[in-house]
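The structure under discussion is supplied below as structure tokens; questions concerning it will follow.
Only one protein chain is missing from this complex, and each of the others stays in its spot.
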Amino acid sequence: MDTVFDSLIPVLGSSVRLSIPLLFACFAGLFSERAGIVDIGLEGKMLAGAFAAGAIAHHAGNPWAGLLAAMGIAMLLSLVHGFASITHRGNQIVSGVAINFLAAGLTALLGQAWYGEGGRTPQLPNTARFLEITWPGAETARASYGEIGNFYANVISGHSILVYAAFLMVPLTWWVLYRTRFGLRLRAVGENPHAVDTAGISVGRLRYLAVLVAGVLCGIGGSYLAIAQSGGFVKDMTAGKGFIALAALVFAKWRPFSAMATCLLFGFLDAAGSRLQGTPLPFIGQVPVQVFQALPYVLTVILLAGFIGKAIPPKAAGVPYTKDR
Amino acid sequence: MTHPDARQFQTSMVDGEHQSRPMPAIELVGIDKRFGPIHANRAIDLVIEKGTIHGIVGENGAGKSTLMSILYGFYQADRGKILVDGQEVAIASSQDAIRHGIGMVHQQFMLVETFTVLENIILGAEGDPLIGKAEKRARALLKRLAQDYNLKVDPDAVVSTLSVGEQQRVEILKALFRGAETLILDEPTAVLTPAEADHLFRILAQLRDEGKTVLLITHKLREIMAITDTVSVMRHGEMVVTWPTREASVERIAEAMVGRRVLLQVAKGPSLPGRALLSVDHLTVKDPRGVIVVDDASFEVRAGEIVGIAGVAGNGQSELIEAIAGIRAASTGRVSLHGKDISGEDPATLRDLGLAHLPEDRQKVGLVLPFDGYENVILGYQDDPTFSSGFLLNRKAIASMAKTLFAGYDVRPGNPGLRAALFSGGNQQKIVCAREIERDPSVLLVGQPTRGVDIGAIEFIHKRLIDLRDRGKAILLVSAELDEIRGLADRILVMCGGRIVGECLPDRPESDIGMMMAGIADLSGREATRFDR
Amino acid sequence: EPAVLYDIGGKFDKGFNEGAFNGMEKFKKDTGLAYREFEIQNDAQREQALRNFAKKGNSPIIAIGFSQAAAVEKVAKEFPDVKFAIVDMVVELPNVRSIVFKEQEGSYLVGLLAAKASKTGKIGFVGGMDIPLIRRFACGYVQGAKSVNPNIEVFQNMTGTTGAAWNDPVKGGELAVSQIERGADVVYHAAGATGLGVLQKTAEKGKLGIGVDSNQDGIYPGKVLTSMMKRVDVATYNAAMDVKNGKWSAGFNVLGLKEAGVAYAYDDFNKALITAEMKTAADTAQADIIAGKIQVHDYMSDKACPF
Partner (left out) sequence: MSAPARELPWLVEFFLLPALNLAAAFLVAGLVVLAIGENPLSVGKIMLYGALGNAEGIGYTLYYATNFMFTGLSVAVAYHAGLFNIGPEGQATFAGIGVAIVCLAFDGAPWWLVAPFAVAASVIFGAAWAFIPAWLQARRGSHIVITTIMFNFLAATLIVYLLVNVMGKPGSMAVETKTLSDVTRLPLFSTFMKTYGINLGDAPLNGTFLLAILASIGVWLLIWHTRLGFEIRTVGTNPQAAAYAGIDPTRIVIIAMLISGGLSGLLAVNEVMSVQGRLVEDVAQGAGFVGIAVALMGRAHPIGIALAAFLFGVLYQGGAELSFDTPKITRDMIVVIQALVILFAGALGHMFRPGLERVFARRGS
């Protein structure tokens, strides 16, 4: 049995990879909810994005084409969400549920119709994927610089470009939200759309922009799943990540850096759970697999209840905007 | 200003002989607006001269806010046109209005509460894609305005931590930041203390003197008399009359508003206080952050008297009432009803014991707006056995109660089956009053009973309160209107900084009471502390 | 005409449902006869679909997957004249053929090959949903590996505990990576579509994967050591053909190495990976198992794995 420390670094590397889809979906939710549009359709949009990425990367033989397609399709679904919940003031949760169903159904339907592999897209060659980038000196570092070198090689180096993009997105989002006109208005429209309206800014336009940004990010998240982390789309491959991302968002109280930390934590729990599974724990002995499976959920509940206090969402989130009384 | 009421008013800075050359800043021609079945504005014509303060009065629901919102581009008129500086303009959005130099301070503030003052001010007028420069500009402007107009606010304070008066200042600053030439204020003083109102009017006068145009909506006729140059009266969606203010009088305006003569002061006999029904001993209340908001308050309210609590808004009056009503927990001290200790009891129990509460915010607290009249009539009394048979609600009993109350208080329309949201403000207040007063409580707590309510309804509500007193009940009244307190109360307590700093009789000069409210004079013998938040 | 009822995974799961589909397609090609099929969406549809087939006169009706057992039992009683078959489960009725596989035997062989191919003395197993069936795969694999190297370390991970575990290639990939980082250089999966992630990561990291159910050697040529094939296709094909040819028999149909119901894959894709020595060892073991000289432990017999 290796020591806990030996396995920590690989687990950290794995945490980073597992947290990326959460990170994209969570930030998509952040933009959307900060603008007052609740989005439980993150899951569906990410799924549709993953499908588009898998399919188009296959046909074009190029991951960038896949990425663009993924963003496009996720934005299209965002527009549907916007049309229902912004233009027609429908219930945002219902619209999100519909989008989740729609994405689940259509990806499987089209996948089967086009490729006949049960909703899967064809296995992609490496040229059509975002591959892991090994940073200079990673191998020598691993070999000769002990734990630090190991950390460099495993955690810093060796991820696909989308991973680095995700981490770049965090400060960028912060900057957009707190330092730009768009961000100021976005935050305002989620708190008090009346104020925005009377300031002469179109509430609808802002909210559409926000959901489109959410679409772009879901598209990238989906691409990561399908053409970076795996070699193609698989039916239902988001496996609830959109929902976990939503939990992370609440957990982070709709703030960018906390959101990143939360997604990393969830990624870590997932990775650690897999890693610890099957290894007897000191003092406790063999623990059923289910315990590790349940760990992230239980922890979320406990942390939500005990440590982060009351998470107050943007005040206008989920409420359709009307001028009427 | 020659009107006698105006002289009484503390704001004497207004120069009544202000000469206004006939150059209209704004002209409204044939403005018509319907909301479904409601005809909110009926073919309204109005000329607003440049460099004047133009007052608009009218009962609740007369259509004042609607008209102003049309001018500000928040709503679109069904018919009619708008001229700015003699040019016909299309105002399709607030952006257009702002572009034509129109700014508005809404009845409900349009501020983002989680934002800082600075962020609120630049919102929508950022200029650059980045907000840094706009913030700098706004900061500079704030500094200048703070000097020029004594319009002081901390630019980095989060709006939700500001007092109502300060929030209003932010609204005005917002308009000025956008370069407004015409400033619309919708009931700006409804939530202000006399001193704050005074301050506001000084600013408005100064703006007017600099050539800006001010449109002022208010229910307080004395304010109209004191500071406006012109006054227009609206009734049921129509513009009834426009007078130069010096040709108008409070009585004439009131009559034009309501269409009949109104009593401005309800007659009441002397009070005959009996034994104490409500006593409060050393009550201290802390807010969730642990700040003391009511500090060691002690007093009694006796049968057959109305005790008024005067004070600048935010000095603990609301919290005091809420603590007595059982909505807010007190940290120390005790409250007794008929000599029985009721500290810590919940509102339902207190109602059973005969303590009723007419809350200051009817829409957020006193009513459930989406519920119909029937259901609102039992709010708080849902556990009363007359309204329920076993598990089920007794619909018949509720219906007959609602009918009685609606008829007795002349609630219009008299149909309790309508959602509360559909009633106008005055009528909503009547529903709440009817519910609380007609239960014949032995003690009634009343907060701001006539805030935003028109003259006709004020008269009615005041009468009911005096009736209740005359039946030997105890009433504790909180109001931001010093006039109201002086008109109704038999005894006045003054609160400042969470403490009761003085007690006096209603005939005490207004200036004395004002001094106490400001915490300057302390008639209770104790040191008055300034209340800082 | 025959009918086949797929399990909830759907007919293109690259696993045993797909095996059934392939068997039926072969039947269609060989005989020119059509067949009917249905993919269920929820549990309530199992009985509904079986009855529907039975009423329309389909025979045999082949139900894929152990989850169908209760439905088959019920419907088969209602239609005693209709011929049923069920894969992966036993239903003891006179008109039902129960087809079960000795996955442990095939797993033993690939475990043996894995141990021989491993240079680190560490190998891995990634299961799908944590159910006894998958533990049976795992147990046979460990036994096979230990027969070569008693000190070999076998990392075992299950992807999840719900149906979603069959369809999570990302998680599968991460589990494989985690095992590789602990030193494993051969990883066997029994995880449906999840396994695609396993094979992808082993290929990416320059290690070896082992496929399952159908022959998956070709997915990453040269990177997949072998596949533990479970011949659901043969079983369904046979069931359909037997009815057509009037040779139908009900009862137990246990398919192990002996019956060629399970096998390890050896083809052009992995020729280079399996040395002659390895092949001989595997073939000897296979012969020994068939002859009964080697007893491969069945996890299901005592819900325990002694290794």
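We just call them A, B and C in the order they show up, numbering each chain from 1.
One rule holds for everything that comes next: contacts are C-beta pairs under 8 Å (C-beta built on N, C-alpha and C of every residue); 3 or more make two chains touch, one makes a residue touch a chain.
All values derive from a computational prediction rather than experimental measurement.
Note that the undisplayed chain, when the full complex is considered, contacts A, B, C. Check A:84, A:188, A:201 or A:316 against the missing chain and you find that the one touching it is A:84. Here the missing chain is touched by one residue of C:26, C:51, C:146 or C:279, and it is C:51.
One of B:89, B:164, B:368 or B:504 touches the chain omitted from the figure, and that residue is B:368. Screening A:19, A:95 or A:223 against the full complex identifies A:95 as the residue touching the chain left out.
In the full complex, the hidden chain is touched by chain A at residues 80, 83-85, 88-95, 97-102, 104-106, 108-109, 112-113, 119, 240, 243, 246-247, 250-251, 288, 290, 293-294, 297-298, 300-301, 304-306, 309-311, 313, 319-320, 322, 324. Touch with the hidden chain on the side of chain B covers residues 36-37, 325-327, 346-351, 357, 359, 361, 364-371, 375, 378-380, 382-383, 388, 391-393, 395.
Interface with the hidden chain, as seen from chain C, comprises residues 37-45, 47-49, 51-52, 66-67, 69-70, 73, 88-89, 129-133, 136, 161-163, 300.
Quick note on the criterion: only the chains that are shown with their structure count from here on.
Per-chain CA centroids place chain B at a distance of 76 Å from chain C.
If you average the CA atoms of chain A and of chain C, the two centres end up 34 Å from each other.
Averaging C-alpha coordinates per chain places the centre of chain A 47 Å away from that of chain B. Along chain A, no residue makes contact with two or more other chains. Across the complex, chain A is touched by residues 10-14, 18, 130, 155-158, 160-161, 164, 167-171, 173-175, 177-178, 181-182, 193, 196-197, 200, 204, 219 of chain C. By the touch criterion stated above, chain A contacts chain C in their complex at residues 2, 7, 10-11, 13-14, 17-18, 21, 112, 116-120, 123, 132, 154, 225, 229-232, 234-237, 239-240, 270-271, 274-275, 277-278, 289-290, 293.
Chain A meets chain B in the complex at residues 179-185, 187-188, 191-192, 194-202, 315, 323-325.
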